[in-house]
Structure formats: structure tokens, C-alpha cells
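Since the structure comes first, as C-alpha cells, the remarks are kept for the end.
A single protein chain has been omitted; all remaining protein chains appear in their positions.
The first chain written gets the first letter, and so on, giving A and B; residue counts start at 1 in each chain.
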Amino acid sequence: MTAPILEVEGLVKHFDVSRHVKVHAVNGVSFSIREGETLGVVGESGSGKSTIGRSVIRLLSPTGGTIRFRGRDITNLPESACRPLRAEMQMVFQDPWSALNPRIRIGDLIAEPLKLHTRLSAAERRDRAEALAIRVRLTPELLTRFPAELSGGQLQRVCIARAIATSPKLIVLDEPTSSLDLSVRAGILELLAELKAETGAAMMFISHDLGTVKLISDRILVLYLGSVVEYAPTAQVFADAAHPYSQALMSAHLPADPDAVLKRHVLQGEIPSPINLPPGCHFASRCPVAVPRCRIETPRLDAVAGDAEHRAACLRIAEGANRIPALEDAHG
Amino acid sequence: MSATIASPRWVRRIGGISRRSPTLAAGVFIILGFAVMAVLAPWIAPFDPEFAQPRNVLAAPGGAHLMGTDGNGMDVFSRVIAGARWAFGIAIPAVLVGLLAGVPLGLYTGYRGGWFDEIAMRFFDALRVFPSIILALAVVAAAGPSLLNVVLVIGFLDSPVFARVVRAEVLALRHSTFVESAVSAGNPTWRILFVHILPNALQGAMAQTAVRAAWAVRISATLAFLGVGIQPPTPEWGAMIRQGAEYLVTGQWWVGVFPGIALILMVLGLNMLGDGLQDLLDPRRKAATR
């Protein structure tokens, strides 16, 4: 087994809304990413997935827990000490229209990480930027344009070129395709898959779109209100999710195929506020198989059926009562 | 339609901008007029503005003196034209001083935040509620009524306006995705500030410059009118209006009224230019007209 590039242990991040009010965005999340692996991070709004992505590359300072990057503890490194590390870990953002400085030409945007992290001359940087542009399938004429002159798909390619410029070991992608049209999205996914095979960079792919995550991830981390509910290889999560929330999430996904049969699990109940999280399992208020014990005891992320690769945080698994009943789809 | 297609691009651009913002077009027209006047003053003025003809004082408009002569027998028309030079000569450097002092301050307070920002903003508030004309009067009276002092005082009184506008932009930009992306690329703080934030934060300040120039023209004229700014016989409009005020009661209205009209026109032109620029640069308005 290859060594992890990134190890996150008990990550906690709270945001202060006012002096006495805190939003508990991330509550003790642990996972690791192996060399060359793509970890899909899924969850709905408020699950803390973006906060985790930003904490991992230290755009945010964690409230608690540890983050190890290539064996080195970077949890509390000051920003000046993080800077050289940024050559090895890069980020791609959701909205390519706002992720690029509108007053800088595309060529200079792509070359910026090289300017910051290498000793290449201006001419060498220009050559590298052109090679990178061609690599992400942009025509070199675009290098002299400004961001406003490019389409969303082209801009996201620029962001990706920027992210791979210094050959990083880890790339965090925060919903990189969510704001793009379907056909453009496919092209970006194809590019990411190629880069993954070519560069061997590990990726953390954050998304709420299960179809996309399924396509590109090796393993999946399912989040609910800032906690990991399930952590397993992709195929296993889609075929045999153990946690009731994962089951509901997978079943709510609508594949673009009218012949696919849907097994629907309908959730009732309200989502608790991240300001006032209840004790016990945070999903208990919506969970069809919850028992009184679920509202008291906090479940641990344990191996499912003795399989260390498949972990889920649900008290009912040990009892064999974690399956939620499905409604057969009426219109099928 | 065919006429506009045949005309050159710059003519069309003028047409397009005038259509979108008539205010801007009118402002540009007025200010360009004054600029031409200021540049060509020595050639278009019939007399030296400080050439006194003691035997021809307070001559009524007409004949050789289009706007008459003043109490020293100087040609009012030539002095009004020369006054444009003084107006620009004070407004442009004063706005530059305001920008140079205000923009870095706004950039720094906005990015750094915390107690420093808090103190700076309260200080600006205090400055704003205090009538600026009294402050300017006091400083110029104490430091002496030289051109340099007038420019510096107006510039420094202007700087909080620029600082505030820039600070507001910086506050918004600091949390924007492209700044986050610049941080994650490994930019040091100075590059974040000067390469990524500053160029994007200047637009608001730039749109303010014309309005602030109008204010500078007005304040400098007020100072001169009150006798603490530029001194006669220098052809400064405020000083000329002060001189002319004495003759208003005795019926020689032309001494004060013509520089007064010039002052009003210039302030109006600069304000229209400023409003027009804000209209054109404001993205929300742009989206609405698109």
C-alpha cells in the first residue's frame, strides 16, 4: 500500500458568528489521501466539504485536529511557512469566472505559480505557460487575452493549468464542474482524468454531484453536518452504502437515463442547525431507522463487516438494522 | 443608420457614450473647453492678465475689453481665461496629493483590518463632520497663503474620501475567489496587495477624481474669496470674485460676475464628468442598460 500524501486526524473548524455563537462547520473529520489517489468528498450544503478542502491546503486555520502533508505536520504553520508548500498543493475553485484576476492576461495567470516558486527566466516561463496551455487544450492565442474574453470552460482550463504548473503532489478541486454546462463539464472531467494518469498527482474532488464523483473518484468520503458518515471505495458506496444517510443520498441521485430504476428513500424531519448541534448522531432527526440511543451516543467511524477499507459511523450497523426501506418508484 | 456605419470608429464611440450617458458627454465637453482655454491662454487672451491700465479702470464690457476692465484697469476677459490655468493648476495636483495619501491608506486599512482600521476610520469620521472649509482656512492662515500650501491642504482633506472608497473595495475583494486563488498559488502579501487587489480596487477612486477636482476648485476659490488663498492680482477666479464683490453695489457687475460664471461652469462640468464616469463604470448600472 502506498504511503498517504495527506493525513487528516480529527479536523475541527468552527467559525465565530459573534462572541458566543459558533458555527460548527467541521467536527472531527479524519481521512487520508494516498499518492495518486482521487478522493471524492460528497455532501449537501452545510456538510463542511469546502471548509475541509480549504483547511487542508491551509487557506483556513483549523480550530483543532492535525493535518499532515507528506508526513509533515502543517496544522499550525504560519502563512509565511505555508507559502513554499503551495508549490506542492494547489486548488481549483468552483466558479472560474471569479477565480481569476480580471486585469491579468491569461499567459501571466498561468505563469504566476512559476514566477512565485521557480527561478525560471521570463522567456522560460512564457514557454512553459504555452506548453501548459496546449496541455489543457487551450489555443496559445488565448494567452494574450484577458479572462473576460474567455468562456467558462476555457477559464476553468486556465485554472487547471495554473494548478498543475508547479507539478503539485495534491490538487484540491472544489466543485470544479458544478457551474459549467454539461458538455463543457465532460471535457473538464476528461482532462482531469488524463492529468491524473499522467502526473500521478493526488486529488481531492469536492462535489455535490454524485454522477461526477462516481466517475472520477477512487474512494469517497460522505459528509453530513461536518462529520464523516461513510468512507469507502467508490463502487462500494454506490452499490452497498452502509450509513442510512448515504443510502438516502445515493437513492436521491437521478441518473440521466429514463430506464434506470430508482429506489427511493424519502427523508422526513428537519436538518439541525450547525450552530446548535444536538448530541449523538447528527442525522438522527431525519433517520428512518434511528432509535432513542442514536440521540445520545455519538457513533464512531468503524469498519463495516470487518472490512477496514469500508467505514461508516452508525450505531445500527452492528445490529444489522441500518438498511432503510425503499419506496419502489411508481412511474418506472 | 447607414451614416453611422460609414463614420469612423471614434466618432461612433463618442456617439455611443453620449447616448448612454449624456451627462458624461456634457461634462467632457465643458472641461475640454476649459482645458483648451488653459493651454492656449497666452495666445487667445487679448491682454496680459496682470497688465494694469490705470487710465482705463472699470470700463464697461464692449469694444477692446469684451468683459470690461476691473478696478486696476486689467482686462477681465483675459483674466477669466488665465484663471482656468490656476483652477487646473490647483485641482490636478490637489487630487494627486489626495490619491497618493488616500489610496495606500485605504488599501492598508482595508486589508489589515482590526484596531488600526478602526482608529483610522473614526479619525476620518471626525474629519468629515468637522467643516472642511474652516479647517482649510485655519491651516492656510497659519502656514501662509502660498499655492503649495493650498494644494497640500486641499489634497489632505481629500485623502479620506479616497481612502474610504478604496477601503470598501478592498474589503470586498479580500474575500473574493480570485484573491483566495492568488493566496493558494503562493503569492506573498505584498503581491496580493499590489498586484491582485490594488488594480481592481482603483476604479471607485478614479470615478471620484472628477468630483473631488470640482471640490478642490470650489475650496480654492472660497479660500481666495475669503482672502486667505491665492492673493490678487493673481488671476484666480475666487480672488477676482472677491474683488468684484465690492463693485457689485456700485453697479460694475462685470468685474465679479464673469469669473463667477466661469467658476460655476467648471464646477458643474467636473461634477457632470464625475457622475457620468460613475454611471459608466458602475457594473450594476452597466448590467441594467445592457
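Operating definition for what follows: contacts are C-beta pairs under 8 Å (C-beta built on N, C-alpha and C of every residue); 3 or more make two chains touch, one makes a residue touch a chain.
Everything that follows uses one rule, which is that contacts and distances are computed from a predicted model.
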Among "ABC transporter ATP-binding protein", "5-methyltetrahydrofolate--homocysteine methyltransferase", "NADH-quinone oxidoreductase subunit L" or "Gluconate dehydrogenase", UniProt-listed name of the chain not shown:
"ABC transporter ATP-binding protein"
Can you list the shown chains that the hidden chain touches?
A, B
In the complete assembly, which of A:Val12, A:Leu120, A:Leu262 or A:Val289 touches the absent chain?
A:Leu262
In the whole complex, not just what's shown, which of A:Ser45, A:Ser121 or A:Asn276 touches the removed chain?
A:Ser45
Among A:His24, A:Arg162 or A:Lys214, choose the residue that contacts the chain missing from this document, as touch is defined above.
A:Lys214
Of A:Leu77, A:Val184 or A:Val289, the one touching the omitted chain in the full complex:
A:Val184
Which residue numbers on chain A touch the omitted chain?
44-45, 151-154, 181-187, 189-190, 193-194, 197, 208-212, 214-216, 248-249, 252-260, 262, 264, 266-267, 270-271, 329, 331
Residue ranges of chain B at the interface with the undisplayed chain:
1, 4-5, 9, 12-17, 19-20, 289-290
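In the analysis below, only the chains that are shown with their structure count from here on.
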Provide the C-alpha centroid distance between chain A and chain B, rounded to the nearest whole angstrom.
52
Residue numbers of chain A touching chain B in their complex, please.
57, 59, 79-80, 83-84, 86-87, 90-91, 93-95, 98-104, 112-113, 116-117, 159, 162
Which positions of chain B touch chain A when the two form their complex?
176-178, 180-189, 191, 195-196, 199-200
